[in-house]
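For this depiction, one protein chain was excluded, whereas all remaining protein chains were kept in their positions.
As written, the chain order gives the labels A, B and C, with residue 1 at the start of each chain.
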Amino acid sequence: MLDVSLIRKQFPIFSTVNDAGKPLVYLDNAATTQKPWVVLESLSNYYRTLNANIHRGIYDLADKSTKAYEQSRGKVAQFLKVEHLEEIIFCRGTTEAINMVAHGWGMDHLNPGDEVLVTAMEHHANFVPWQVACEYSGAKFKVLPLNSDGSLNLESLKEALTPHTRMLAVTHISNTLGCINPIQEIVKIAHNNGTLVMVDGAQSVSFQELNLQDLDCDFFAFSGHKIFGPMGVGVLYGKRELLQEMSPYQQGGSMIYQVGEQKTTYKAPPHRFEAGTPPVADAVALGTALDFVNGIGLASIKDHHIQLRNYAWERLTTTDHVQLLGSPNQSAGIISFNVENIHAHDVATILGEAGIAVRAGHHCTQPLMDHLGISGTVRVSFSIYNDFNEVDQLIDALVTTRKIMA
Amino acid sequence: MLDVSLIRKQFPIFSTVNDAGKPLVYLDNAATTQKPWVVLESLSNYYRTLNANIHRGIYDLADKSTKAYEQSRGKVAQFLKVEHLEEIIFCRGTTEAINMVAHGWGMDHLNPGDEVLVTAMEHHANFVPWQVACEYSGAKFKVLPLNSDGSLNLESLKEALTPHTRMLAVTHISNTLGCINPIQEIVKIAHNNGTLVMVDGAQSVSFQELNLQDLDCDFFAFSGHKIFGPMGVGVLYGKRELLQEMSPYQQGGSMIYQVGEQKTTYKAPPHRFEAGTPPVADAVALGTALDFVNGIGLASIKDHHIQLRNYAWERLTTTDHVQLLGSPNQSAGIISFNVENIHAHDVATILGEAGIAVRAGHHCTQPLMDHLGISGTVRVSFSIYNDFNEVDQLIDALVTTRKIMA
Amino acid sequence: MRPELKALYQKILLDRAKSTLGFEKGPEAQHIIEAYNPVCGDQFKLFLDLDTDKVDHASYHGYGCAISKASTSLLIESIQGKNLDECRKLIDFFKQCMSGMATNPGEIYQALALSKEFPGRQQCAVLSWQAFENFIDGL
Partner (left out) sequence: MRPELKALYQKILLDRAKSTLGFEKGPEAQHIIEAYNPVCGDQFKLFLDLDTDKVDHASYHGYGCAISKASTSLLIESIQGKNLDECRKLIDFFKQCMSGMATNPGEIYQALALSKEFPGRQQCAVLSWQAFENFIDGL
């Protein structure tokens, strides 16, 4: 286990208390993570010493600002183990990254007769943009059914792929159930079929070491705010050859080669996809967040997540009236459950009163809820600053919940 | 004039020096403004005490975070004097705001036979998205020619509008020449013709008091980073009736009403247009930046800009070999010029060495450069922390430039 | 734990949430009103038969948390047999209770009003009432 007390000291938010005076037990890390001092300092330092618009100015600050921004791109490239810097595009987050592909790539490459396949466990961000892209292009939108426990079935996948399937959109880790999809295998199956793969990495990037060259996926997206970085910045990775032939999703300053009255040409990637003033400070601070993660080590982080998850799964299994969803195998630090006859929101309110922050609802995965035949779940999701004691507090609060709601 | 020494104390960047050891004379405010302590503190405070994902959580932090975000929306609404909160959409900046309209609105409302009119002084951000939207929709893209000094000609505008003109895209203030366009009059002319108006407010929002109800424009865009706020956040204003019938430009979490396997419905504005995790901290800090501006007062700020501009214009006029562009009337704190026989980049490098940050180039207004028959300009742009003495330093450095390059 | 939590989830509210009073599908009803909260997925259908301007029969179906169920059940019971003017008065009274300004709110209304003390829960209390008000306004 990580030294949690040491880690918590680096996160200022843990000195706050809630309205009921309780200290924070933050178990909503799949929604967003808390920020360490170094990231806040990085943000502030940027604005105090480097702030200038990038890629256009020929004075000191503009140059330093540009370098800091591009250096951060380098950190992301290393973090994801990708070969070419220009395969890393800064954007607002996972949602925008996927929209850039669904609409930017989709616009030119989807036609009537084509098919797009998404799994039924996708977050709305990797579901609805494809649905809309299909609507506009006339392509067929297909949803891959899941096993009854909500996990992916590779046999169904093979069956669902047709010669017309141009794109498979699949999440690396389910944000609701925590199950980890075998992306490498999935990509092989898809590529054998001539199908590209868009991987939603929102939940995997802070859980395990990644090597996109090994995964061999065509596109990959993640959000800075889910890996201790600021909100408002995220990353789209795309294979060089694909980005080179992809239309820009947005047009504006910094991405233009030459503007003519009737025709405009664009720069090469990555700049083609970064129109206008980007969130420079946030991008720089994301680099700092990745340094922070590397400092702890993703192997230790993964181990920490899994230990917490196993302990919580075990304790929840032996807690009366708790119904766990998903399966404990092959899964990250995310658990969904329900308490018999008590609505998830009522559970969350009572936990919240005890200072325990959990999420209740459909977690932006309505198709998965439909598949499981439920309207929502209570979800706990762990991070490096959580410990066993917090799991115990969760269990106690669930017992209290039953008492109050009985 | 504002009390510049007092104001400068609030901006930490002015304690830095450049590589040559010179203190910072920052005259590139049209590109981005520097940030006062209160804004940095607001950012940091958000992450230290409120950080949580918004609109979805039912615990303390999530609630406070959501309230801070929505409160900031209220501040923007007040700042722009708009009637309805839901007319304010947070996005990354001016560029994204315009893309949202060009593509989101354009997709449903532009058809072959329709026309879009943009002026030749537009920033690429209010030019290229319309060009592309026309390309996709089959509408005609038309560029309004300017007077020889680069200013707008209302007679030409009247002539250029046809019964097919669905949209007029026009900047409030030219980011290259500083000229102020009479938006209220322009909107009347356009509306009389049944044409909607998209106003690029990137340069006006930090210069003068705005009342969008009086201006009566249909869409208005600005960037937080040009008004002392963070990079990565900006605002699109749209009239309620127009937003209500507008398709979302991006799809994802938080903007969805209900997801079905074949059909998805969306929330009402503004949430329909804020897919995924927004830059919450940046939006909150933008609210703080607006408070800061209100504290100084836009009337004083405008006066300060104009005094600096008039003084600089006068001094530049009497400096040998300086060719001023545009006209001094009706213009904001932005001046473009060239030094005879010396390329703008060489000027900027020598000024930069003296600690004076200016911009050189086409300023993302290539169509305007073509119109003026030049390849670029040196641009100085003022803000609240600039003073007459800095203008004098600029003039001295220009004399030095001539000496070095002679 | 603050006393407000116990006062919110008090017996009268929980009993109401569990009661099956008025919980009944009415697919043939004259009017079917949807009350849906996209944030949490709570979803009720209100089934109404009007006799000119009087509520002849009302029932509801769907799912939601204890607060939204209790509140919906209360609504359905309260409007039974009322004319539209009375319904409007009832809605006003409900709003007053929720804002703490009613002089004599009654136990269950008081409990519902406490929802605003808890992050994101007030919406649960007002969900069906709002949908019903929108319906009446649109008549």
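Simple rule for what comes next: a contact is a pair of C-beta atoms (placed from the backbone, for glycine too) under 8 Å apart; a residue touches a chain by one contact, two chains touch by 3 or more.
This is a predicted model, so every value here is computed, not measured.
Within the full complex, the chain left out of the display is in contact with A, B. When the omitted chain is restored, the residue from A:Gln258, A:Ser300 or A:Asn389 that touches it is A:Gln258. In the complete assembly, the contact with the undisplayed chain comes from A:Ala62, out of A:Leu2, A:Ala30, A:Leu43 or A:Ala62. Screening B:Gln323, B:Ser375 or B:Asn389 for touch with the missing chain picks out B:Ser375.
Here the missing chain is touched by one residue of B:Ala169, B:Val187, B:Ala360 or B:Val380, and it is B:Ala360. Screening A:Lys22, A:His164 or A:Lys267 against the full complex identifies A:Lys267 as the residue touching the chain left out.
By the touch definition given at the top, chain A reaches the unshown chain through residues 55-60, 62-63, 66, 256-258, 267. If you put the missing chain back, the residues of chain B touching it would be 19-20, 342-346, 349-350, 352-354, 360-362, 366, 369, 375-376, 400, 404-405.
Going forward, only the chains that are shown with their structure count from here on.
A separation of 31 Å divides the Cα centre of chain A from that of chain B.
In this assembly, the C-alpha centroid of chain B lies 46 Å from the C-alpha centroid of chain C.
Residues of chain B in contact with at least two other chains: 56-60, 62, 256, 258. Counting partner chains per residue, chain C shows two or more touched chains at residues 39-40, 118-119, 121.
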